[in-house]
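Provided herewith is a single structure, encoded as structure tokens, for subsequent inquiry.
Every protein chain of the complex appears in place save one, which is left out.
On to subunit A.
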Amino acid sequence: MSSPLPKRLILIAALAAAALLLALASLLTGPTRFGSGEIAAILAGGGDPVLRAVLLELRLPRALLGLLVGGMLGLGGAVLQGYLRNPLAEPSVLGTSNVAALGAVIALYFGLAQAHPLALPLLAVAGALLGLAPLLLLARRAESPLSLILAGIAVGTLGGAGISLALNLAPNPFAAMEIMSWLMGSLEDRSFEHFWLALPCIAIGATLLLWNARALDALTLGEDAARTLGVDLRALRWRLLAGVAIGVGGAVAVSGAIGFVGLIVPHLLRPLTDRSPSALLLPSALGGAALLSAADIAVRLIPTADSELRLGVLTSLLGVPVFLYHLVRERRLW
């Protein structure tokens, strides 16, 4: 124990500061510009009502959702890589993202999304929870995480097939376009209603996942050794599956499918920790929050002809080169 605590604290503090600063920058990014005087007036409870609405009802929920969704994706990736002991794992590996997206697509396809703004996220969360059922059933019997991955692939494939079916049967190109565009992921035009829907889901999911820090460390030595170190593997699997389904389901419900954040963040941060799974959880959550906030600023700054660049497109476009560079440079991956 040479002095791991300060180093870890510095990392966490730096990531938290970065996430916070990027969220503040996100508040100030967009076509409407704010001077410091106007912000002070709005914070004091006054100011121009239009500017006030832009800042507090459009920008603020968007910035907060960026933190929440990014944090959940980063944490989900770190937990799953630790549990599966596999560097390929990311939050979507258990199929949750796809079935949540399928729920959202159903809302779009049947026009429920127009009927009520919360129909889409609610159906997405319902989809994530339904997709959890077969996994939980399996987790009661199976010992190996490999069978969970296989079941996750099956559930995810079913979700993907449902989405394809909706696109296939879409009554007109515009309906298909709407579905496609939602699937690409965005935090544009989100309200506090979205925030209040995502917050409990992500809070519950993150709590269930953070609970497992010690069990994930024990799994470094494999299942048998972990059990003799006091880990209840069945309870661990249950918390993990429920945590991912609820948390990632809640995140996908408000943002659409945002790829790569959950995969790349744990990989980028692992060399800065002692490489044990528990040491990576909080930094990955903060790093994910910072990364998604930054990406959400970038989509507003990059000029496009028509609508904003989609967030999921950008995270993958920028994420892949960074990730490949990291792969080439790092001597060991995990």
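By definition in this document, a residue touches a chain if its C-beta (ideal position, glycine included) is under 8 Å from a C-beta of that chain, and two chains touch if they have at least 3 such contacts; residues count from 1.
FYI, contacts and distances are computed from a predicted model.
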Query - Identity of the absent chain, which is to be given by its UniProt protein name, from "AtuA-like ferredoxin-fold domain-containing protein", "Stage V sporulation protein AEB", "Sodium/proline symporter" or "Iron complex transport system ATP-binding protein" - result: "Iron complex transport system ATP-binding protein"
Query raised in the report: Considering the whole complex, which of A:Asp48, A:Asp189 or A:Asp232 touches the chain not shown?
Result: A:Asp232
Query - Sole contact to the chain not displayed, among A:Leu146, A:Leu221 or A:Ile302 - result: A:Leu221
Report summary line: Contact residues on subunit A toward the hidden chain run 1-2, 85, 214, 217-222, 224-225, 227-232, 274-277, 332, 334
